[in-house]
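Sharing a structure with you now.
What follows is an incomplete set of chains from the complex, kept in their original frame.
Letters A and B name the chains as they come in the text, with residue numbers starting at 1 for each one.
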C-alpha cells in the first residue's frame, strides 16, 4: 500500500511528462506518447492499420499532423494560438489560411457559455472541417473586423497504431487491460488511463508469483483503435478472454464507479464488485449503457465480451470533462495510487479464483486423521474458528459446479481469505481443480 | 382522442339499442343482437354448433325461445312480468302454466335481501328448472293465496351461434378480441364488451396503415361459446395466437383492471401492462384466477393461451354486478371512449413490437458516415439527445434475442417512441427483423 502510494507519485510525474504533447488518433504526438509509456511498460508490440483499411464497419482514417494553428485579430495580435493550448484547434481540422470576417469565423468557433473560462475539446475525425476552440470569455471579447486564420496541418495516408504489452501466464485464459491515449492535454480523461495501465504492466512484469492468466495491456486511440483491434483479434478474445477492463478517468479523488459489462454478471463484473464490496473505497456500481468509451466496442452485441470499467468520477459526470479544466491539478498522486491498488486487488482476485472440487465428496473427509479437527470435541486447538468454518464451508460447497468467487459470495467472506484456506485444503489433497 | 370520445357516444347509443332485447345463449334475441352489431363491424362469419353436439367436455344446449312470463297475484294483478324486465325470468326456464300457493312459489323465486330494490340475474342452462327473479321488496309484499304462474317458452333443437370478424394482417400471427353477448338488459357486464369489440372491429377495418397481425373479433355466448370455438379452432389458436383479450366490464368510470393470462408474462400481459404503465389511466393489475369470464376457457391448462382481460371495475367487485342496477346509467360515453382508446393503444403496441437484430453486430456501426453522429464530438446537432440515446441503446440491445417491448422495459422508455427510432434505424439498414 505504501508501495502503491509511491507509485502514485511516479504515475503523476509520467502524466505531467505526457500532458503537453500534441496528440490525436494518429501522428507524431501519438507515437511519441507510446514511446514514453514504453519506458515504463517495457517493449510493446505494435499493431498498424493503414489509412483506408476496412476494419469491421469502419475505415481507418488518414494520419493527421498539426504543426501550428492560430487566429489573428484585426489588430494583428494572436487571439487564439495552438502554442498556448493543444485544445485550441478542433482535432483533425483540415488546413486553412484565410482572412475572414467575424461572422464567418463564428461558424468555426466552439466555446462553452456555461463554463466561460474553459476551452472545450472538440474533434471532427470523420467529417472534413476546420475549427477552433476557445473560452467563451475570449470569444465574447472578439471585436468586429477581418481576422486571419491559419491551420498548418496535413491529412495523409499513414496508419493507426496500437501498442500492446503481453505478460504470459500459465493457462489459456486472458485478461485485457485496455486504455486509450489520443486526447491531448486532458488529464483525468484520459492520461490517468495510460499511466495506470503502464504501471500495471510494470507490476505484472515484475510480479514474483507465477500468473495463471495471460495479461494483455493495450494502448490505442479511442474507438477506431478498439474497432481495429477487434477486427484483427476479436475472435481470439471471444475464445480466451475471461475478464477485461477499460482504464480511464482513474486519477481524480472522487468515489469509484464500476460500470458493468453488457452481460452484467461476467467474471469481470463479479470480481470488480467483490473487490469493491470488501474494500474501503467509497464506490457505486452502474449498469452497462452503450455510451462511454471503448467498452462500447468490446460489448457490441456480436462480441459481447466480459469487459467493464472501474473508474473514479465517470466520464460525462464531472464538470471538467472534455475541457481545459481537466488538467493536471484534477488528478492526484494519491488517487492514482488508490486506483492502482484497486486494479491490483482485482488482478489478485482473478488469479485466486478457480473452480475446485473435493476429493472426498461422499460423506465428510475424516479430518481428525489429517490433523484438521480439534482432538477432544471442544473449541479447535489446531485451526482458528474462522479458518475451520471456511474449511467446512469449502468442503461442502466445492462440488465442481461453481468457482471460489461464488463460494465467497455464498459464505459472505472475502475471496482472498477463502482462497488461502482452499490452498491449505489442496495441500492436504482434499480439493483439486476441476 | 377527441375521435375516441366521439366514438364513446356512438358506443353508448349502440348499447342503448341493444339493452331491451331479450337475449340468452341462443334464440331470436341473441341473433338480433348479432345483426345489430354487424351494422358496425361489417359482415361477420357465423359459426354454428348444433344442439346436442359434443364440444370438448360439454354438450351444446337446446335453443331457448322465451315469449312471455308472468306471475299473477291472487287478486289477478301481474306482480312479475317479463315485459317489465328481461331479468324477471330465470334464463332457460322450462315452460310452466300453473296455479300454486305462495309457499311453493317461493321455491321458484330469487331475490337479494341485501339489495332489496334490485332484481338479480339468474340462469339454469344445464339443469331443467323454472323460476322468477324479482326485487326483495316486491317479494316481501306478496300476500298469501293462490298465484298463477306462466312461462311461455320452449327448448328445441337449434344451434349455438358465434359471429366472427376477421381483419387480415400481413403475417401469420393472430390477435383475438373476444366478447360475449348472452346477457339480457345488463349494461357494464356485458353490453360494454360487445359495443367495444364492434367499434374496435370498425377501427381496424378502416385503419390506413397496414396490419402485421390478423385480428379476430368474436361475439359469442359466454362459456359454451368459448368452449365451442376452442373445440373447432383451438389448434389454430395454439399455433398462431400471440395475444388475446376478453372484452367485458369496459363501460363504467371505475379504474382499469388488467387481469393477466394464466402464463402471467405472455405478450398479451407485457403489452397491456406496458400500455397502462405509460398511460395516465388509474389502474391495477391482478394475477390470473380461474374464476371470471371466458379467459377461464382460453387459459385452461391444455390450451394455456396468452389471453388476458382489460376491464374497468372487474366482474364480481362492484355491487351492481349481475343485477338490474347494472343498467345504462352505469356506463358512460366517456368511460367507453377511454376503454376504446386503451385497447387501440394495446393494438398499436402489438403492431409496433417486433424482434429486430442489428446488421452491424461486431463493433458499433460507423454512425458519422451515415449522418447519425454529432460532427464535432459535442452535443448532438443531428438528433435530439433522447433520440440519440435510444439509437445507441437499440444498436446495443438488438441482438435478435428479445423484442422491442423488452428493449422498452430495459431502457425505461415507451415502446412507441423506441419503435419510431427503430424505424429510423431500419431506414438506414442498421436494424432488420429477425
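Everything that follows uses one rule, which is that contacts are C-beta pairs under 8 Å (C-beta built on N, C-alpha and C of every residue); 3 or more make two chains touch, one makes a residue touch a chain.
Just so we're clear, the structure is a prediction, and the values are computed from it rather than from any experiment.
The complex in this file is a homo-oligomer whose displayed part has 2 chains and whose full count of copies is 3.
What we mean here is this: only the chains that are shown with their structure count from here on.
The distance from the centre of subunit A to the centre of subunit B, each centre being the mean of the chain's C-alpha atoms, comes to 56 Å. In the complex of the two chains, the subunit A residues touching subunit B come out as 55-59, 90-91, 110, 120-127, 129, 131, 223, 226-227, 230-231, 234, 262, 288-291, 296-297, 299-304, 322.
Considering their complex, residues 358, 360-366, 368-369, 373, 375-378, 389, 392-393, 395-399 of subunit B touch subunit A.
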